[in-house]
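What you see is the complex with one protein chain gone and the rest in place.
Here is chain A:
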Amino acid sequence: MASIESKDIHKIIVACDAGMGSSVMLAGQLRKALKGTDIVVTHIPVNSIPADADVVLCHAGLAARARASAPGTVLIPFQIFIGDPAVTGLISTIKNGGTVHD
């Protein structure tokens, strides 16, 4: 169970299979939602999550691969691409302070 304080989050990674489609879309949405913070949001293929990621977001269907590719990093799986509770929960935790854990 990895966890991180919201103030320590500097880099959020959105991962998908190719790192070119759905992850780009969700990363764009997150970037908009987190405007005004200094958090960097990037998209990447799920097999190559960088070591400096603080929080990793990916669809639940790819969670096993994300876990293998970034062990020990906070991993937030989601189910749907628009308005998923896991994603909106992350945004509100970052804005209001608190601990993010997977």
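Convention: a residue touches a chain if its C-beta (ideal position, glycine included) is under 8 Å from a C-beta of that chain, and two chains touch if they have at least 3 such contacts; residues count from 1.
Everything that follows uses one rule, which is that contacts and distances are computed from a predicted model.
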{"item": "Undepicted complex member, UniProt protein name, chosen from \"PTS EIIC type-2 domain-containing protein\", \"Peptide/nickel transport system ATP-binding protein\", \"ABC transporter permease\" or \"NADH-quinone oxidoreductase subunit C\"", "value": "\"PTS EIIC type-2 domain-containing protein\""}
{"item": "Absent-chain interface as seen on chain A, which is shown", "value": "16-18, 20-22, 25, 32-33, 35, 45-47, 59-65, 68, 76-77, 79-86, 88-92, 95, 100-102"}
